[in-house]
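With one protein chain removed, the remaining protein chains of the complex are shown where they sit.
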């Protein structure tokens, strides 16, 4: 149950109710209490202080259509809005990892050339093996910062674990929580304490229910700016790295109030299929697209097989705009 | 290894070689031998009789790009071609099951109204429970035959098991092999002996490798007219009935010479998501689309939740044409 | 709903009720009607003719504990019983395929040596590729028949599709329906018309609910002698061929009245793990075990990697007896 409190309720009163109902309390313009979804009826003490009460079916509460029936609008770095009624499909591109200034500068120039507004690249890489490139760390974040200053791009970059979450929150315009970090309470709670947009990736073994419940940790911390990112789930099929779950995307659009971003590159894991898949994603009518591109994929230090080279990306960008237009969206 | 034999080779000689190399022999314009893909080098006796020899990587042989580098063209009922260079995305619609003459006639009229050329409906339903509607059987086939005669539509309908395969092969313009029957050697071998187009659906627990290998049973029986249909695989996600594998579709397009048809209705299992998914399918640049529609989904005897009503289908049909155009295809 | 009819009800009356309630009617000692499980209340016309009425939760009806609260006893070839209160774990062994008289005779001798009573081997192999060994067919069945006559063994062998179901039903003491044929209505219905025991394997992409519902096709045809066989499901893990689902086995034991047989050989797909897994299976307290063994696995025409050689099998047999004893079962 979600209880939006009247302005007259003091923080002390709110705290006492939170204790009594074992519920989460946060403040974002107004004070909001969220109890377990098992509570289906409000007692008088709750009714008295409530401006609005919403009964919910499951612990998808703040993210659900029962609470907010339209899609949220999210503003990135003050002047770029997505979701809501914008009908924007935002394009985000860049390499898997920041590898060098030369490499990330080339990626940034491609963005400028095509009017892409958000540059992606990882500084802390959640590699599966300790014996491979682990990312440039803080030096990587600083190179991304330089690109922002030089080209006016917005930056999205990934937090891998809680030990460096503060740095990423400081440097990024959009904080990316990767598929392997999606259950990390340390990260989720820190992201709940900022107001920066968060792109939360679905774990590859994560159900849609769990995925949206992870978003609830951020939302109930007080940060309303969460985007969901489907990037492929793990199935029995191994010809491709993962299986992009567009049925799940249809469900997210139907059931939640959060913008949805898709990542076809990580889903298939091979560059040959990215253009067809990216077009399919745009035809779904989604709020954004993450596509890995690299000045020279063959020498990339991570994800070499799935990154598009710049010419492939340029060609794809043209056709994505056409598909977006066919479904009433605008590529930005 | 695929060995296309010279015209001068007699059937007796061909048979002897088939025995010696434990290989499959078929005739379709020319005689073709197919050995295990483990055979990587042709002996002199094979070289002497061969017009062409193709070494293959796996037992995806006749369906592979190594054998035929372009997509096959398939002709349905003499005057409708798909695949090849047509750039057609064919639309197939109709109810899950033939339930009555009135119902199937309404479905046929919708096809005529929208210019849809192929009507789908099942007469032998592979139901999971014995205690539910099992289909009208031969009476259902006869109703479909009547619709063909009355409206000039082409008919696709499903064979459930070998006991009625001959009837379905006789009545259908396209023989559909369902997801649960995909490994049925009895059906596959019978379909290899006709020249009618076969739409082979991927089993929901079937890898892409196995799926295409099932097509090899038909192709190596002598029938070159096989279409592959992705209809969703079974994964851990249960908010939707299945997970449509568009990464797999990208792989099929890259690796095989067979046209690809998609079935978003069975994949998601809920009508709300079918339009978005259908648009995504068309944006992939595929050869066709199977969409379930029903004059009154609420009273449907099977798959009630996933069938579109006629107004939903009409609206969807308009937008599919726009998406097809955006990717250089034409909806037929 | 299951309605056991009074002896006084004529077949004509029973038929009329079956029509009226769209239900399945069979006769096995008594006449039994089974309606959809959605029917939750019996009208007076049903109450009048009923000896017993059982309301069921799902279309797991005849196989459910609500209908028969204890495990069924199944008699194989008249003098070997399993299930019920026997506390027997029956061992079934032999090669994947009948390859030659010499090979199958060696396998039969191993059975005799160790007191194993049931010999397994396939004559119709459901191979994934058309370019590999497909089984000896009827010749294979005849060789198995010879072993039965020579050594007094019981024979279990697999039916692949409906086209040869009658032969297999005739030659086998236990009819095996393979994982890929599990949904084949043609086979299931034919098996419902015999009284021979049927071992139904779970499809590797099949839920427990669907699996038991497939058994309902046989049971509602009038054959009460069905055993369920878990043989591994398909998951994301590929170091092993399949994943043996012992959690599922616990559920089957809890929820159904059918004996359960396990097949660790197909589950893991590699001989090294079969002994440990087989011991785990026996420790579950199950009714039987299928283990592939071969006089010379290296030259086996199918499943070469997973078959034990005879010495490995002998050693395993000793330890299985010890584990069985530890859980109160007896290896037969």
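Should a chain be cited, it is by its letter among A, B and C, assigned in written order, with residues numbered from 1 in that chain.
Just so it is clear, contacts are C-beta pairs under 8 Å (C-beta built on N, C-alpha and C of every residue); 3 or more make two chains touch, one makes a residue touch a chain.
Keep in mind that what you see is a predicted model, and the values were worked out from it rather than measured.
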Practice problem: Among C:62, C:80 or C:277, single out the residue that touches the unshown chain. | Solution: C:277
Quiz prompt | Contacting the left-out chain in the complete assembly, out of C:10, C:195, C:296 or C:322 | solution = C:322
Quiz item: Thinking of the whole complex, not just what is shown, which of C:140, C:192, C:232 or C:295 touches the missing chain?
Solution: C:232
Practice problem: Can you list, in ascending order, the chain C residues touching the missing chain? | Solution: 205, 207-209, 232-233, 235-240, 242-251, 253-254, 267-268, 272-273, 276-277, 279-285, 319, 322-323, 325-327
Exercise. Write the list of chain B residues that the hidden chain touches.
Key: 205, 234-236, 238
Quiz item: Taking the full complex into account, what residues of chain A touch the chain not shown?
Solution: 22-24, 34-37, 59, 61, 126, 128-133, 160-163, 180-181, 183-187, 203-206, 210, 213-214, 216-217, 220, 233-234
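Operating definition for what follows: only the chains that are shown with their structure count from here on.
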Quiz prompt | Whole-Å separation of chain centres (CA-atom averages), chain A against chain C | solution = 48
Exercise. Note the residues in chain C that touch 2 or more other chains, in rising order.
Key: 205, 234
